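For this view, one protein chain was removed and the others were kept in their places.
On to chain A.
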Amino acid sequence: MSVSVRVPTILRTYTKGQAEVTAEGSTLKEVLADLEANHSGIQARILDDSGRIRRFVNVYVGDEDVRFADGLDTPTPQGVQVSIIPAVAGGC
């Protein structure tokens, strides 16, 4: 399954400045592993030492925050947009 991944500014050093890259995988976990295969080092910025999504990162598959879905096991259907976004506080 090929998906497109939107990369936040602070991770673009790993993607040679690209804001959007494609990756393969049928779950978020597989997509991140494929990202890592092509952009070495990027996964450790998104996941902590115990392999969980870092607490100040929000990951969306389509419009869904994966914490409302199955986390790293969230399915990533063909062509879906995956977004990695730093958490932002303040704004009511």
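Before moving on, here are some points about what is shown:
Methods note: a residue touches a chain if its C-beta (ideal position, glycine included) is under 8 Å from a C-beta of that chain, and two chains touch if they have at least 3 such contacts; residues count from 1.
One rule holds for everything that comes next: contacts and distances are computed from a predicted model.
Set against the options "Threonine synthase", "Histone deacetylase", "Xanthine dehydrogenase YagS FAD-binding subunit" or "nitrile hydratase", the UniProt name belonging to the omitted chain is "Threonine synthase".
Within chain A, the residues in touch with the undisplayed chain are 6-10, 13, 19, 45, 54-58, 60, 63, 65, 67-68, 83, 85-92.
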